[in-house]
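A single protein chain has been omitted; all remaining protein chains appear in their positions.
This part shows subunit A:
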Amino acid sequence: MHPAFSVIFFTTCSGAGYGLLAMMGIWGAAGMLPSERWMGLSGLLFALTLVTVGLLASTFHLGRPERAWRAMTQWRSSWLAREGVMAVLTYIPAALFGLGWVWFEDTTGLWAVAGVVSAILAWLTVICTAKIYHSLRPIHQWHNDWTVPSYLLLSIMSGAVLMSVLVHLFGAENPYIQGLTVVTLALGWGLKTLYWGFNKRSSGLPTVNSAIGIDAAGDVSVLELPHTSDNYLMKEMGYKVAQKHADKLRTISHVTGFALPLVFSALAMFIDGYAALAAVVLAWGLCSLGIIVERWLFFAEAKHTVNLYYGATKV
């Protein structure tokens, strides 16, 4: 699939935003963060900015952005509509939680409930995003059991890495918060490695023979294409990345998205002051880069069944 910048930017940016929002909600409600105004303002504002910028970016790739509101009407059948509804709903408890934290400097009681609800809705929104991809049966690399857990865990992980930066900035370091960052990085790395392994081993059921209804008759190859230059289908779904390049990018993603952030985040537990701050900032920067590469591969390595009509023998 064509790795469109707007979609890569949307899923990574709002993924991190929802992850951070959930961290603020859970740790805030648990009383592990100072209920001091500036902490709440910076954390929630940053989270909601990431979410909003991501959502806006996702409307840029629409053919008719001015009609985007219509995208929420079919929540009964469409995961994309459900994602839109969830995204809007999440703002409500998040705003209430923000009101309590920033205005009243209170994160307990009903305000805490709003925090927990924001976290749950944030996670549900990310699950809806993942389900959009997971529900597409023509794309075997997405229509499998790894897609949804991987989206959710990587969102939580990106949020945790950001949370570490925030608590270090406000001098609110806490071994539980930092510990969770380390644990989510390790789990995210493991899960993504297994997911990549699955996609390497496994391919979809349809073949070129079943695509043209000539089963078991022999080896089918393209004699002539229907058109002389690339059409919409080939531009949108015929994207090919050379195995060599994909493997190189995967290594970059392993190292910058997971390995180095894991090392720096773990290191930050044993040092303090500016050194610890530098470590968590470095972990965040590297992790963001690695996750963008991971997301690029998620699209570029997805093989749509329409390629069977254009020369692919398996997808």
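Methods note: a contact is a pair of C-beta atoms (placed from the backbone, for glycine too) under 8 Å apart; a residue touches a chain by one contact, two chains touch by 3 or more; residues count from 1.
Keep in mind that, in the parts below, contacts and distances are computed from a predicted model.
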"Septum site-determining protein MinD", "Phenylalanine--tRNA ligase beta subunit", "Ferredoxin" or "Carbon-monoxide dehydrogenase small subunit" - which is the UniProt name of the missing chain: "Ferredoxin"
Touching residue (missing chain; options A:95, A:110, A:222 or A:271): A:222
Selected residue (touches chain absent from view) among A:108, A:193 or A:231: A:231
Listed residues A:136, A:162, A:289 or A:312, member touching the removed chain: A:136
Interface with the undisplayed chain - residues on subunit A: 1, 61-65, 67-68, 70-74, 76-81, 84, 132, 135-139, 205-206, 208, 210-215, 217-233, 236-237, 304-306, 309
